[in-house]
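Take this structure first; my questions come after.
Heads up, one of the protein chains got dropped from this complex, but the rest are sitting where they should.
So, chain A:
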Amino acid sequence: MRGQGRKESLSDSRDLDGSYDQLTGHPPGPTKKALKQRFLKLLPCCGPQALPSVSENSVEDEFELSTVCHRPEGLEQLQEQTKFTRKELQVLYRGFKNECPSGIVNEENFKQIYSQFFPQGDSSTYATFLFNAFDTNHDGSVSFEDFVAGLSVILRGTTDDRLNWAFNLYDLNKDGCITKEEMLDIMKSIYDMMGKYTYPALREEAPREHVESFFQKMDRNKDGVVTIEEFIESCQKDENIMRSMQLFDNVI
(Lines give C-alpha, C1' and ligand atoms only; values in the text may rest on other atoms or scores of the structure.)
Protein backbone atom coordinates (compact mmCIF):
# COMPACT_ATOMS: atom_id res chain seq x y z
CA MET A 1 0.00 0.00 0.00
CA ARG A 2 2.83 2.25 -0.70
CA GLY A 3 2.52 3.03 -4.35
CA GLN A 4 2.94 6.55 -5.42
CA GLY A 5 0.39 6.14 -8.12
CA ARG A 6 -2.19 5.35 -5.55
CA LYS A 7 -1.33 8.44 -3.62
CA GLU A 8 -2.00 10.56 -6.64
CA SER A 9 -5.38 9.05 -7.15
CA LEU A 10 -6.22 9.48 -3.49
CA SER A 11 -5.35 13.12 -3.52
CA ASP A 12 -7.38 13.54 -6.60
CA SER A 13 -10.76 14.42 -5.28
CA ARG A 14 -12.22 15.10 -8.67
CA ASP A 15 -14.07 11.89 -8.33
CA LEU A 16 -15.93 13.20 -5.34
CA ASP A 17 -16.75 16.48 -7.00
CA GLY A 18 -18.31 14.56 -9.80
CA SER A 19 -16.16 15.82 -12.66
CA TYR A 20 -14.11 12.75 -13.30
CA ASP A 21 -14.78 9.08 -13.00
CA GLN A 22 -11.72 7.35 -11.68
CA LEU A 23 -12.49 3.96 -13.09
CA THR A 24 -13.15 4.87 -16.67
CA GLY A 25 -11.49 8.24 -16.89
CA HIS A 26 -14.39 9.97 -18.44
CA PRO A 27 -16.68 12.65 -17.12
CA PRO A 28 -19.56 10.75 -15.69
CA GLY A 29 -22.38 12.11 -17.71
CA PRO A 30 -25.41 10.12 -16.76
CA THR A 31 -26.61 9.04 -20.13
CA LYS A 32 -29.65 6.89 -20.18
CA LYS A 33 -27.66 3.87 -21.13
CA ALA A 34 -25.10 4.44 -18.40
CA LEU A 35 -27.74 4.84 -15.71
CA LYS A 36 -29.39 1.66 -16.75
CA GLN A 37 -26.06 -0.11 -16.71
CA ARG A 38 -25.29 1.16 -13.25
CA PHE A 39 -28.61 -0.01 -11.92
CA LEU A 40 -28.18 -3.39 -13.50
CA LYS A 41 -24.78 -3.76 -11.91
CA LEU A 42 -26.28 -3.69 -8.45
CA LEU A 43 -28.59 -6.56 -9.14
CA PRO A 44 -27.03 -9.93 -8.47
CA CYS A 45 -28.36 -11.52 -11.63
CA CYS A 46 -26.61 -9.27 -14.07
CA GLY A 47 -22.95 -10.04 -14.14
CA PRO A 48 -20.09 -8.28 -15.81
CA GLN A 49 -21.59 -8.63 -19.23
CA ALA A 50 -23.76 -5.63 -18.47
CA LEU A 51 -20.71 -3.41 -18.20
CA PRO A 52 -20.44 -0.94 -20.99
CA SER A 53 -17.30 -0.72 -23.00
CA VAL A 54 -15.19 2.15 -21.98
CA SER A 55 -15.14 4.17 -25.09
CA GLU A 56 -16.74 2.25 -27.79
CA ASN A 57 -15.50 4.19 -30.72
CA SER A 58 -11.79 3.81 -30.28
CA VAL A 59 -12.07 0.18 -29.26
CA GLU A 60 -13.94 -0.62 -32.39
CA ASP A 61 -11.50 1.30 -34.45
CA GLU A 62 -8.58 -0.57 -33.08
CA PHE A 63 -10.46 -3.79 -33.39
CA GLU A 64 -11.06 -3.14 -37.04
CA LEU A 65 -7.53 -2.27 -37.80
CA SER A 66 -6.04 -5.19 -36.06
CA THR A 67 -8.17 -7.69 -37.87
CA VAL A 68 -7.41 -6.21 -41.23
CA CYS A 69 -4.34 -7.70 -42.75
CA HIS A 70 -3.40 -6.41 -46.08
CA ARG A 71 -1.36 -8.45 -48.45
CA PRO A 72 0.38 -6.75 -51.31
CA GLU A 73 0.16 -7.85 -54.87
CA GLY A 74 2.64 -10.28 -56.17
CA LEU A 75 6.24 -9.50 -56.65
CA GLU A 76 5.99 -9.64 -60.42
CA GLN A 77 3.19 -7.12 -60.58
CA LEU A 78 5.04 -4.74 -58.34
CA GLN A 79 8.10 -5.17 -60.47
CA GLU A 80 6.10 -4.10 -63.48
CA GLN A 81 4.50 -1.18 -61.75
CA THR A 82 7.61 0.21 -60.18
CA LYS A 83 11.12 0.61 -61.29
CA PHE A 84 12.68 -1.43 -58.47
CA THR A 85 14.43 -4.70 -58.96
CA ARG A 86 13.20 -7.85 -57.32
CA LYS A 87 15.81 -7.77 -54.59
CA GLU A 88 15.13 -4.16 -53.81
CA LEU A 89 11.46 -4.88 -53.46
CA GLN A 90 12.26 -7.73 -51.12
CA VAL A 91 14.37 -5.54 -48.91
CA LEU A 92 11.76 -2.81 -48.89
CA TYR A 93 8.98 -5.17 -48.03
CA ARG A 94 10.88 -6.77 -45.20
CA GLY A 95 11.47 -3.40 -43.62
CA PHE A 96 7.89 -2.37 -44.19
CA LYS A 97 6.45 -5.53 -42.69
CA ASN A 98 8.73 -5.31 -39.70
CA GLU A 99 7.27 -2.05 -38.58
CA CYS A 100 3.74 -2.66 -39.77
CA PRO A 101 2.92 -6.31 -39.37
CA SER A 102 -0.62 -5.76 -40.45
CA GLY A 103 0.48 -4.69 -43.90
CA ILE A 104 -0.80 -1.16 -43.88
CA VAL A 105 0.24 2.02 -42.20
CA ASN A 106 -2.18 4.47 -40.73
CA GLU A 107 -1.37 8.04 -40.01
CA GLU A 108 -0.46 7.55 -36.36
CA ASN A 109 1.92 4.77 -37.13
CA PHE A 110 3.42 6.73 -39.96
CA LYS A 111 4.03 9.73 -37.76
CA GLN A 112 5.56 7.58 -35.07
CA ILE A 113 7.96 5.86 -37.44
CA TYR A 114 9.00 9.10 -39.03
CA SER A 115 9.53 10.77 -35.68
CA GLN A 116 12.16 8.22 -34.78
CA PHE A 117 14.45 9.80 -37.34
CA PHE A 118 14.10 13.28 -35.91
CA PRO A 119 14.42 13.00 -32.21
CA GLN A 120 15.07 16.65 -31.61
CA GLY A 121 12.15 18.27 -33.26
CA ASP A 122 8.53 17.67 -33.95
CA SER A 123 8.08 15.98 -37.27
CA SER A 124 4.44 15.11 -36.94
CA THR A 125 3.11 17.85 -39.23
CA TYR A 126 5.52 17.09 -42.01
CA ALA A 127 4.77 13.43 -41.59
CA THR A 128 1.10 14.18 -42.05
CA PHE A 129 1.83 15.96 -45.31
CA LEU A 130 3.96 13.05 -46.42
CA PHE A 131 1.24 10.64 -45.51
CA ASN A 132 -1.23 12.53 -47.58
CA ALA A 133 1.19 12.52 -50.49
CA PHE A 134 1.74 8.79 -50.27
CA ASP A 135 -1.88 7.97 -49.74
CA THR A 136 -2.86 8.47 -53.32
CA ASN A 137 -6.38 7.10 -53.03
CA HIS A 138 -7.04 9.04 -49.83
CA ASP A 139 -8.44 6.15 -47.86
CA GLY A 140 -6.54 6.94 -44.69
CA SER A 141 -4.00 4.20 -44.96
CA VAL A 142 -0.86 3.55 -46.91
CA SER A 143 -0.45 0.06 -48.20
CA PHE A 144 2.75 -1.42 -49.46
CA GLU A 145 1.78 -0.68 -53.06
CA ASP A 146 1.29 3.00 -52.29
CA PHE A 147 4.51 3.04 -50.37
CA VAL A 148 6.51 1.46 -53.13
CA ALA A 149 4.86 3.53 -55.82
CA GLY A 150 5.83 6.72 -54.08
CA LEU A 151 9.36 5.54 -53.50
CA SER A 152 9.68 4.45 -57.05
CA VAL A 153 8.90 7.92 -58.30
CA ILE A 154 11.26 9.61 -55.88
CA LEU A 155 14.14 7.23 -56.14
CA ARG A 156 13.90 5.94 -59.67
CA GLY A 157 11.97 8.55 -61.51
CA THR A 158 13.15 11.28 -63.85
CA THR A 159 13.79 14.74 -62.52
CA ASP A 160 10.48 15.89 -63.86
CA ASP A 161 8.73 13.06 -62.10
CA ARG A 162 10.40 14.03 -58.90
CA LEU A 163 9.48 17.63 -59.25
CA ASN A 164 5.93 16.61 -59.93
CA TRP A 165 5.86 14.58 -56.81
CA ALA A 166 7.25 17.44 -54.78
CA PHE A 167 4.62 19.76 -56.15
CA ASN A 168 2.02 17.25 -55.20
CA LEU A 169 3.40 17.23 -51.73
CA TYR A 170 3.23 20.99 -51.41
CA ASP A 171 -0.22 21.29 -52.85
CA LEU A 172 -2.11 20.45 -49.73
CA ASN A 173 -5.63 20.70 -51.11
CA LYS A 174 -4.65 19.21 -54.46
CA ASP A 175 -6.13 22.01 -56.45
CA GLY A 176 -3.23 22.43 -58.81
CA CYS A 177 -1.60 25.46 -57.30
CA ILE A 178 0.36 26.33 -54.21
CA THR A 179 -0.81 29.29 -52.23
CA LYS A 180 1.23 31.23 -49.75
CA GLU A 181 -0.68 29.74 -46.85
CA GLU A 182 -0.02 26.20 -48.00
CA MET A 183 3.61 26.99 -48.45
CA LEU A 184 3.75 28.57 -45.04
CA ASP A 185 2.33 25.44 -43.48
CA ILE A 186 4.90 23.32 -45.23
CA MET A 187 7.69 25.63 -44.27
CA LYS A 188 6.64 25.69 -40.65
CA SER A 189 6.47 21.93 -40.53
CA ILE A 190 9.99 21.70 -41.94
CA TYR A 191 11.29 24.19 -39.43
CA ASP A 192 9.48 22.34 -36.65
CA MET A 193 11.60 19.33 -37.35
CA MET A 194 14.64 21.28 -36.32
CA GLY A 195 13.43 21.62 -32.78
CA LYS A 196 14.39 24.26 -30.29
CA TYR A 197 18.13 23.90 -30.14
CA THR A 198 19.53 25.33 -33.31
CA TYR A 199 22.27 27.67 -34.28
CA PRO A 200 21.48 30.42 -34.97
CA ALA A 201 18.37 30.37 -32.84
CA LEU A 202 15.17 30.04 -34.78
CA ARG A 203 13.19 33.19 -35.08
CA GLU A 204 9.47 33.40 -35.44
CA GLU A 205 9.52 35.01 -38.81
CA ALA A 206 12.07 32.68 -40.38
CA PRO A 207 9.50 30.46 -42.10
CA ARG A 208 7.60 33.42 -43.46
CA GLU A 209 10.71 35.01 -44.86
CA HIS A 210 11.65 31.75 -46.43
CA VAL A 211 8.22 31.54 -48.05
CA GLU A 212 8.64 35.02 -49.44
CA SER A 213 11.93 34.20 -51.04
CA PHE A 214 10.47 30.98 -52.42
CA PHE A 215 7.59 32.81 -54.04
CA GLN A 216 9.88 35.43 -55.41
CA LYS A 217 11.84 32.74 -57.12
CA MET A 218 8.98 30.58 -58.28
CA ASP A 219 6.06 32.88 -58.97
CA ARG A 220 6.69 34.16 -62.45
CA ASN A 221 3.54 36.07 -63.04
CA LYS A 222 3.34 37.31 -59.50
CA ASP A 223 -0.24 36.27 -59.04
CA GLY A 224 0.31 34.95 -55.53
CA VAL A 225 0.11 31.28 -56.40
CA VAL A 226 2.57 28.90 -57.96
CA THR A 227 1.25 26.60 -60.61
CA ILE A 228 2.84 23.36 -61.68
CA GLU A 229 4.33 24.83 -64.82
CA GLU A 230 5.88 27.75 -63.00
CA PHE A 231 7.23 25.40 -60.40
CA ILE A 232 8.88 23.00 -62.81
CA GLU A 233 10.22 25.77 -64.98
CA SER A 234 11.76 27.65 -62.07
CA CYS A 235 13.24 24.53 -60.60
CA GLN A 236 14.83 23.55 -63.88
CA LYS A 237 16.49 26.90 -64.05
CA ASP A 238 17.91 26.53 -60.54
CA GLU A 239 21.17 24.63 -60.53
CA ASN A 240 21.14 23.82 -56.85
CA ILE A 241 17.78 22.20 -57.04
CA MET A 242 18.73 20.17 -60.07
CA ARG A 243 21.83 18.94 -58.38
CA SER A 244 20.03 18.04 -55.19
CA MET A 245 17.52 16.02 -57.16
CA GLN A 246 20.30 13.73 -58.13
CA LEU A 247 20.95 12.82 -54.53
CA PHE A 248 18.08 10.40 -54.71
CA ASP A 249 19.72 8.20 -57.28
CA ASN A 250 21.77 6.32 -54.74
CA VAL A 251 19.47 5.98 -51.80
CA ILE A 252 18.75 2.33 -52.41
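Definition applied: a contact is a pair of C-beta atoms (placed from the backbone, for glycine too) under 8 Å apart; a residue touches a chain by one contact, two chains touch by 3 or more; residues count from 1.
The working rule: contacts and distances are computed from a predicted model.
Trainee: UniProt names the one chain left off this complex as which of "Potassium voltage-gated channel subfamily D member 3 isoform X2", "Trifunctional enzyme subunit alpha, mitochondrial", "Actin-related protein 2/3 complex subunit 5" or "AP-3 complex subunit beta"?
Mentor: So the chain that does not appear here would be "Potassium voltage-gated channel subfamily D member 3 isoform X2", according to UniProt.
Trainee: Out of A:78, A:166 or A:225, which residue would touch the omitted chain in the full complex?
Mentor: The missing chain is touched by A:166.
Trainee: Which of A:177, A:190 or A:228 touches the chain that is not shown?
Mentor: Of the listed residues, the one touching the omitted chain is A:190.
Trainee: What is the set of chain A residues that contact the non-displayed chain in the whole complex?
Mentor: 1-2, 87, 91-92, 94-96, 98-99, 113-114, 116-117, 119, 126, 129-130, 147, 150-151, 154-155, 162-163, 165-166, 169-170, 186-187, 190, 210, 213-214, 231, 235, 240-241, 243-245, 247-248, 250-252
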